[in-house]
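Please read the structure below before turning to the comments.
Shown here: the complex without one of its protein chains, the others still in place.
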Amino acid sequence: MKGRTAGITAATLLALLLLSSTTAQATPPPVSEVSIDGDVDLNNRVRYAFQTVPESVKYDIYYSDESFNNLSEIVPTASSVSGFPDAWIFVSEDPADDPSIQETLKFFRCWWSPTIIPETLATDFQVEEGWFEPTFSTGMPVIPPDATSVVCDLPGIVRGQEVYVATVAIDEDGTSVTEGLEVLSAITTAESERPPDPDMTRVYIAIGVIVGGLSLTAIVLYFLSPSRRERSGYLFVLPAILLLATLTFYPVGYGIYLSFTDESAENYGEGEFVGLDNYELLFSDERDYDGDGDPGFWRTFTFTLIWTFGCVIMHMLLGVLFAMLLESGIIGKVAWRTILLIPWAVPGYISVIMWRGMLNRFGWVNGILTSDIDYLGLDSWAKFSVIFVNIWMGFSFMTMTTSGALAGIPRDMYEAANIDGVGRYHRFRHLTLPQLMPALVPLSLLGMIWTFNLFHVIFLMTGGGPDRFYGEPGVTDILVTFVYDVAFIDGEYGLGAAWSVIIFLMLIVFSTAYLVVTKAGEVDG
Amino acid sequence: MKENLAVRWWTPVSLRAVASFGWISLMIALFMCAVSWMRGDESGLTTAFMVVIANSVIVFILPEDVPARPVPEKFALFLVSGASMTVFSLSYIIHRADSSVGLTLVDYWTAAPSMLVGAAAVIAASRSSRWFMGKASTEEALNGLARSRKHSGAIIQTAKQIVLIHLGIFAILPPLWTVMLSLSPGNSLSMDFSISTATLEHYEKMWGSERFWGWFWNSIIVSVATTIFGLTIAFPAAYGFSRYRFYGRKIGLFMFLIVQMFPGALILVPYFIVMKGLGLLNTYAGLVVAYSVTALPLCVWLMKGFFDTIPRELEEAARVDGCSQMQIFSRIIFPLSLPAVAVTCLFSFLAAWNEYLLALTFLSDTDRYTLPVGLASMVSSAQAGDSYWGDFAAASILISIPVVLLFITFQRYLVDGMVAGAVKG
Partner (left out) sequence: MAEVGFDGVWKEYDSDSVAVKDLTIHVESGEFVVLVGPSGCGKTTSLRMLAGLEEITEGNISIDGVVVNDLPPKARGIGMVFQSYALYPHMNVERNLSFGLRMQKGAERLDKEEIENRVSDAAELLGLTEYLDRLPKNLSGGQRQRVALGRALVRQPEVLLMDEPLSNLDAKLRNQMRIELRRLHEELGTTTIYVTHDQIEAMTLADRIVIMNEGRMQQFSTPLEAYHHPSNTFVASFLGTPPMNLVEGNMSEGVFVATDSDAGEKPFTMKMPSHYSSFEGECTLGFRPENTALKIGDNNGNFEIAGFESLGSETIVHLDHPGIRISAVWHRPGPEANRQIMDRTSNVRVEIDESDMRLFDSEGNAVKEV
């Protein structure tokens, strides 16, 4: 099948695993203890297999960091929040019929088989003959009633912790059925993005060439330099240039080279030159998994634009507004500035995770507003939340810098305007704004470039999700987060590199256009 | 000068005040609409919408100066809108009180401003009826102007402070929640915070957690090393660019500028491979080098800019006195450029301390994890796993406090540095 599975074949470190299963005659339900240790993939997944029970319509899977002693402890108040399982699989003949599917769930992968019952799971479990992927109805995996066993990758396992997993089968009446349900095995998938040790000589040579070449150039220039005094500059500057070249320019160059190969985690170190194949693939139908005519690129691109402009425009608007407020003669200016500094001061990853907690369906925001909205799980809301959080994180920086710029505007100009009787709005538009432009333009450009490639907010907030369809970008995926998925989860290094080059080109074009337009604007104004 | 000059330039201060506060209540009324919509409360939404309309009338309809002719229609509109605002807000409150959830803090906060401003509008308008009719006398106008002069300062200041309070709450909401979460018993996301049940259990747990301190020390080592290493490389480079004019100088500077545009996520795989080639994966050194490179352009630009302002004559005098280059560095350049160096160090340190992506990619041993990766792994990507929230909150606070304090102490330098960097870049 696809290269997806290829990622699984990456080298792994096996984790210790304790497995106990009891036949489910009566409660307690079958529970497997799995301890995840060592090298776990970035999505912290556990591969899990269980035997199905006839007559069930749904399988709920729960995780906990404490042992499940009694099923009633779990349902409905499982380790996850208030009765919601961490994963579930539906059983139905015709998945399109199922009306109860309204919720969304963190996407995970599974396979079912009507014939095979695996005894153990190898880490390189392949979807071979006899295994099928379920159909997906709005993101829910649905398997037919004649499946005998299920293998799934459970997401959301915490590294370095013991985890207990429980499966509960639910029948038509809504009661739990565990008789006949057997946990077969569980293992960490440990999809490591770390490739095996390939032939490193290529890299050594390249680095050697760069370092040697630059040093040589520097030496030559040194001796050729007309001025004995000025040439010392080479000595001072060389270390920094070397570092920069080796660790920035070379990787970029290498990335560009990669984009023309079919390098991936499978054939690591053996990638061959394939020309523009990767670029074609980006836009081709081959990657259009959900059949909407768009291989994922345009959707992600659109949202990236919305994300970038939405965030930066609001940043600047709020920044200027609040800076003007701060500079307009208020009591306790220093205190207010300090308070407004906090969103910028708090480390980014902490802010994101905190907002994630607050915007959770059962989090604080819903509590205070007494509403019940899944901010991170519904499509439009997820987009809004992600942008909102980034705005929160960034406006204070804009406020501070604009504040500094405002302080540099001569005051007597405003007095003259006062005498002329110029109103507040016009004062801002014709006097303040033009004076701010020299600072705002580069700031906004920097902001846009930075936001365009901002990784950690979306990654830690929604992971790019909610994921609707496997292989397609999630709803809040921007270009860089999806590139990350392609390159590290799917292990398609060449393809990922091609994505990156495209993004880079876009940025260059955009920056140039932006600078041209604003410089032109300056001349006119 | 005309005799009715005073009249021409006078707007009753009460009306002006109503209009100013009206902006604030308008924003809040819009929020009222949003909240109703999010709750799925349709009739509440309708009521809120009416409030917004009435409020908008008040804010936009006020004539800037004395009306050139009597405007009874504006007077009536003003009164009616004010009254409507109050009435609708009140009905909103009553409606919410009846609902299953009952009245919450948010309801009071969204409805109160409109009620108050509406009532104030009615009062202010009725007291200024003559003004609307253009019938104010000169004496009234003079008194009014005097009153404006006296009070408008306080009124505007109050309005500004109200806005600032809202802004402040917006800014500290998540940290506030985090603090509350960290003090609540249990590890679940849905917390129940109250003073009586506040507990320090999470702090104790994190404080006593070896894992946590492991991450902490890793971060300290990496960040301090980054600062020192970065400074060691950037300082001479900045000096070289500043003091010497050699062939390729412009190109070199340009390289530094361009590099700012390469985003980290893009070059992750090749970066990774290079690091692997150099044997620097999963080591402190690897991260230190990577972070230094990331911070290098900014540091060089900042320090170079500063060096440019130090007059060369100082160094020349020192050289005449027989100082070596190192001595010039340590005795002249370094002390004089302390502010720039301090900012550079701060930036480098914080960049390393807060960085997530590279650490995530390069580190595989859990005991090598720096704080960001370690912390993030506590929560991972579980949709609503309630396992570690309390501990996580406590850890977050422990980490954030030093950083925030650093920021606050050096805020001025940071801002100046960024502005200088941005404007030059």
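To keep things simple, chains are lettered A and B as they appear, and every chain counts its residues starting from 1.
The rule is simple: a residue touches a chain if its C-beta (ideal position, glycine included) is under 8 Å from a C-beta of that chain, and two chains touch if they have at least 3 such contacts.
Not measured: the values here are computed from a predicted model.
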From the list A:Ala206, A:Leu305, A:Leu431 or A:Met506, pick the residue that touches the absent chain. A:Leu431
With the full complex in mind, choose from B:Ala76, B:Ile94 or B:Ala146 the residue touching the hidden chain. B:Ala146
Pick from B:Arg8, B:Lys135 or B:Arg319: which residue touches the chain that isn't shown? B:Arg8
Option from A:Ile117, A:Ile306, A:Ala335 or A:Met413 whose C-beta touches the chain left out: A:Met413
Name, in rising order, the residues on chain A that touch the hidden chain in the full complex. 410, 412-413, 415-423, 426, 430-431, 434-435, 525
Given the full complex, what residues of chain B touch the hidden partner chain? 1, 3, 5-6, 8-9, 64-65, 68, 142, 145-146, 148-149
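One rule holds in what follows: only the chains that are shown with their structure count from here on.
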Using the average of all C-alpha atoms in each chain as its centre, how far is it in Å between chain A and chain B? 23
Using the touch definition up top, name the residues of chain B that touch chain A in the complex. 35, 38-40, 64, 101, 104-106, 157, 160-161, 163-164, 167-168, 170-175, 177-178, 181, 188-191, 211, 233-234, 236-237, 239-241, 243-249, 252, 255-256, 259-271, 273-274, 276-278, 281, 289-290, 292-293, 296-297, 300, 353-354, 356-357, 360-361, 364, 366, 372, 375-389, 392-393, 396, 399-400, 403-404, 406-408, 411, 415-416, 418-419, 422-423, 425
